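As you look at this complex, bear in mind that one protein chain is not there, while each of the others sits in place.
The block that comes next holds chain A.
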Amino acid sequence: MNSGMAFAPIVLAANSGTKAASKELSIGIDGYFQYELFGQKLYFTNTHISILIVMLILVIFAVVANQVIKRADPNKAPGAFLNFVELLVESVDKLTISTMGEKHGPKFCNYIGTLFAFIFLANTSGLLGLRPPTADYGVTLSLALITFVMIHYNGFKYQKIGHITGLFKPLVLSPINIIGELATPISLSLRLFGNVMSGTLMMTLLYGLLYKPITLFWPGFLHVYFDVFSGAIQSYVFCMLTMVFVSGNFEEE
């Protein structure tokens, strides 16, 4: 089994000869089987498995919620599950509209809700014994690149050519502006990756270092902080920053 650090598959391929310090501690991404695509060596890793499980949970939840909503009787009070779904949707809608404004906010509710659900489930999937998919730099970079495309699509849509000329407004500062624009997806992705990765690493080390009977109860308290609290904060922050960056381009200059 190959054990590499989070920068799969590049580092994974480079490190395939080295062994991890301990056999039981698997900190990095494990590749389960190798396949070739367009001449590239790729691995089916545990990130893929965790993502598939997270997607399965989300799809099942969506299908069940859809069926419950379709069969709901408008004359009766909604049940517990329907109330919960309504609470989720309403709070996401309220957050999006209060951040992005009455005019543009409703268009982004769907995406922000999906993003929040995916990142939150991905961060808390450590509770299920999985390796969180967001502890893989490939996942967080993809999410941040979606945000990057959204920022500039909306910039060109609402400011037309002013989106480009705005970078050169004080001509002296134009390099800083351009670097600042390019640094946005990098800092977004590294923030999520670093937080989840450090939590995963600390939990793995604790499970490996402590005696077996102690690991039955003690790390549970730490799961509450590293998985639930930190995961919720980071998914909130990712969605919030996406909204702030995208809505920064709405004002007509």
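Heads up, the rule we're going with is that contacts are C-beta pairs under 8 Å (C-beta built on N, C-alpha and C of every residue); 3 or more make two chains touch, one makes a residue touch a chain; residues count from 1.
Following the convention adopted for this analysis, contacts and distances are computed from a predicted model.
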Omitted chain, identified by the protein name its UniProt record gives, among "ABC transporter permease", "Aspartyl/glutamyl-tRNA(Asn/Gln) amidotransferase subunit C", "ATP synthase subunit c" or "Transcriptional regulator, PadR family": "ATP synthase subunit c"
Among A:97, A:167, A:190 or A:203, residue touching the chain not depicted: A:190
Listed residues A:61, A:207 or A:236, member touching the removed chain: A:236
Where the unshown chain meets chain A, residue by residue: 4-7, 11, 14-15, 27-28, 187, 190-191, 193-195, 197-198, 201, 233-234, 236-237, 240-241, 244
